[in-house]
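The complex appears here without one of its protein chains, the remainder shown in place.
After this line comes subunit A, so read on.
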Amino acid sequence: MTAGIDLGQPQAQSVRSDEDVVRVRQLVRAVAVASKLSLVDQTKVVTAASELARNTLVYGGGGSVEVTVVDNGRRKGVQIVFADSGPGIADLDLAMTDGYTSGGGLGLGLSGSRRLVDEFQIETSAETGTRITVTKWSR
């Protein structure tokens, strides 16, 4: 799986369909394996990517995902950026509440993803859409 992936470059994947969510998952797993994340951390970051990519598709109307290997001098990690140009999130605090959903899911995707990764940033507005950046560091 890791063959053919240039880790120096960010890997981009557009998200337009359910199949693309699967591709994002495979891409993140490949990069996580290459960054020497433990099996638990791989599974966590892959799951978080799956949640956020699906949010990009379902609520953002599709968008793009970029996966990069980052290095802070001491540890390596995986950074993933999810960007869409959808309607944005009106009430961020509410959206980040466990069990709240505007769609019909379990309402854990956004809040749960934050617990699955080490760093979680979210920028959202009605004009520019939503951009979520998450990072998972190796231990």
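Operating definition for what follows: a contact is a pair of C-beta atoms (placed from the backbone, for glycine too) under 8 Å apart; a residue touches a chain by one contact, two chains touch by 3 or more; residues count from 1.
Criterion: contacts and distances are computed from a predicted model.
Chemist: Select, from "RsbT co-antagonist protein RsbR", "HEAT repeat protein", "Putative ABC transporter-binding protein" or "Heme lyase CcmF/NrfE family subunit", the UniProt-recorded name of the complex's unshown chain.
Modeler: Cross-referencing UniProt, the chain left out corresponds to "RsbT co-antagonist protein RsbR".
Chemist: Taking the full complex into account, find the residue in A:K36, A:R75, A:R115 or A:R139 that is in contact with the omitted chain.
Modeler: In the complete complex, the chain left out is touched by residue A:R115.
Chemist: Of the residues A:T43, A:S85 or A:T133, I need the one that contacts the missing chain.
Modeler: A:T43
Chemist: For subunit A, which residues reach the chain that was dropped from this view?
Modeler: Answer for subunit A: residues 18, 22, 25, 29, 39-40, 42-44, 46-47, 50-51, 54, 98, 105-106, 108-109, 111-113, 115-116 touch the chain left out.
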